[in-house]
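Omission of a single protein chain aside, the complex is shown with its protein chains in their original locations.
Order of writing sets the labels: A and B. Residues in every chain begin at 1.
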Amino acid sequence: MSVMAHATAAQSGAGEATAKRGGWTPYWLLLPGLLWLVVFFIVPTVQLFTVSLQSQFPDYPGYYYRDVNVGNYATAFSQFLGHFGRSLFFAGLATIFGFLLGYPLAYAMAFKAGKWRNVMMICVIAPFFTSFILRTIAWRQILADEGPVVSTLKFLHVMPENGRITETAIAVVAGLTYNFLPFMVLPIYASLERADPRLIEAGGDLYANGFTTFRTVTLPLSMPGVLAGTLLTFIPAAGDYVNAELLGSDISTKMVGNVIESQFFKVPGGFPTAASLSFTLMALILVLVMVYVRRFGTEELV
Amino acid sequence: MAGNADALKNAQGDLRIESVTKRFGDFVAVDDLSLVVPRGSFFALLGPSGCGKTTMLRMIAGLEQPTLGRVLIGETDLTGSRPYERPVNTVFQSYALFPHLTIRDNVAFGPKRRKAADAEKQADEALALVQLSHLAARKPAQLSGGQQQRVAVARAIVNRPEVLLLDEPLGALDLKLRRQMQIELKRIQSEVGLTFVHVTHDQEEAMTMADTVAVMNEGRIEQMGPPEILYDLPRTPFVANFLGQTNLIPVTYGGRDGDWQRVSASGRTFQVAAARTNETSGALALGVRPEKVRIHETEPDGRGGLTSVIGPGTVADVSFTGVSTQYLVDVPGFGRWGVFEQNLDVERIDTRVGDTAWLSWDAGHSFVVTGGEELHAGMETIDEAAP
Partner (left out) sequence: MTTTTAARRADVAPAMGSPLQRVGRWIGDRFAMIVALFVLVYLFVPVAYTFAFSFNNYKKSNISWNPEGSPTLKHWQDPCGAIGVCESLGVSLKVGVIATVVATALGTLIALAMVRYRFKGKASGNFLIFLPMATPEIVMGASLLTIFVQGFGGIFELGFWTIVIAHIMFCLSFVVVTVKARLQSLDPRLEEAAQDLYAGPIETFWRVTFPLLLPGIVSAALLSFSLSFDDFIITSFVSGNETTFPKFVYVSYLRGIPAQANVIGFSMFVIAVSLVVLGQIIGNRRKA
């Protein structure tokens, strides 16, 4: 537990620093954690970027040399543009559905649940603890061709005899929506809970119309939560490959995550392409987040 | 270091502030301030919000360090030492009781940190002093505001500090409770005999409680002394306006006659006791407290004597407050004057709005301060700072 020792050392150092020069205390407190982030987040990201420019030794798949091979990006784009588009599209849909399902839940928890508030809170978090892979596989079985949902729909003649849900985009988006729903609910709930219910009542008195009150008072009050929730849903959804793998088909529903995963592990010599895809995905999402935060956000993100 | 720490902890004597300045960036919160608070006295720092009084208090506590100057107790220099090294305790404005500790543990916190063997016993005694022994096992959230306030006092007093600092300690209480606590705090102070430094923006509170009041404005002390003297003879328009109400009119200096000075305004000459004339050059203002002014329905005799008269004016407002009746009278050339007339008679003087009236006062009651732009200093701030 050398890290813990490190932490305590930082702490006692902090004490002395306050006594003499308060200016150093925050840096001591930050040092171990931020160092961790620099070494295991920033440095690897830089490494990922250099790998994305590496070239393969001809005839030796799996061996690379340092290079500035922008061609990797060209290959990545020309071959996998569709996967990028699909990832953003699916993630966007999952975010919208997550918002539509999550907002009423968060709202009910904050204003309608009364003493049941904590119980509902536990219910939102609890499914987390059953492994997310297990739950996704459960969905696969529930939505399977012989599963209860498809059989019922077929029995009701809502769905044609040869229709199916798994192996389609519907199943993938449904899985993404399901998996990241708690990330949508919790931040919205947190910001609604902080809002003063009297403000919303006052809004009700002013407008009398429930929807107008919601649009002009409640929603703006919960905007920081909505912002955090949509980001926390969209970002992991855009990079996910598990839902597409377990619920989707082999070709038509693959997302960029699936490509990156298989380029790394299944395609010999796929490292540079995988790295350029990953790096592009990261840059793309960062730009989207920046634009989004500029447009709707508050200054304080974290 | 150990010797130094002991010296700090055992420092005794008067609290001395020596030319202390505190800057936050470009803003000067406290400006070259010096004062001595005699040991065992009840001292009040009075001023509007933002005048630097709380910053001064925090520098005595050690929660802020002065940019320049020194803070001493007796001969021991406290400057640069940390709050936990000083024989000084604070009653915070928001009380800052530890929500996770019981009342007894809150009060015993200080003695325990100083490794007192009988910390619990000391705490119980301090709680008895503020009459809260029966609540010792409760948590702060279960107490009323007044009770929390008394716990905060007990938690500070239990340490028998050389100096006890009170930062607007009664600000959150309602008027009745505030009056009650003012008396209570005075009783405690005389019982324990510690030096109390009380910060407040409430002039009445400062005057009822303190032996000595220092009026602060924009980082400086405008005037310091016993409350009666501050009220009776303010040295600046700010003090005159901030401590109660004052009629202030711009005047020009006219020369001296033995014990009296002459000043004039709008063609009239007034006499002011030489001892009550703070300035004789520059822009001057003549001040008379409203309760020292009398109102007359006919022109009173007294011109040339030691009674000063102005008028005729028009009564603009009459308000009956029970003990007294307050009039506002517009006198051409002298502006709007306030008059407090005590209701000594059962039959009231029948003066109404629109009536003609003359005003008079005993020349010995008036005073002269610097005038000019400062004439209204401390007036608006009163309304702003009042709870």
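Simple rule for what comes next: a residue touches a chain if its C-beta (ideal position, glycine included) is under 8 Å from a C-beta of that chain, and two chains touch if they have at least 3 such contacts.
Everything quoted here is computed from the prediction, not taken from an experiment.
From the options A:L81, A:I142, A:L199 or A:V291, the residue with contact to the chain not on display is A:I142. Although one chain is not shown, part of chain A still touches it, namely residues 3-4, 7, 10-12, 14-15, 18-19, 22-23, 25-27, 29-30, 32-34, 36-38, 40-45, 47-48, 51, 101-102, 104-105, 107-109, 111-113, 118, 120, 122-139, 141-142, 144, 146, 178, 181-182, 190, 210, 231-232, 235-236, 238-242, 246, 257, 260-261, 264, 271, 274-275, 278-279, 281-282, 285-286, 289, 301-302. Across the interface with the omitted chain, chain B contributes residues 61-63, 82-84, 88-90, 92, 94, 96-100, 109-110, 113-114, 155-156, 159.
Everything that follows uses one rule, which is that only the chains that are shown with their structure count from here on.
Chain A and chain B have Cα centroids lying 59 Å from one another.
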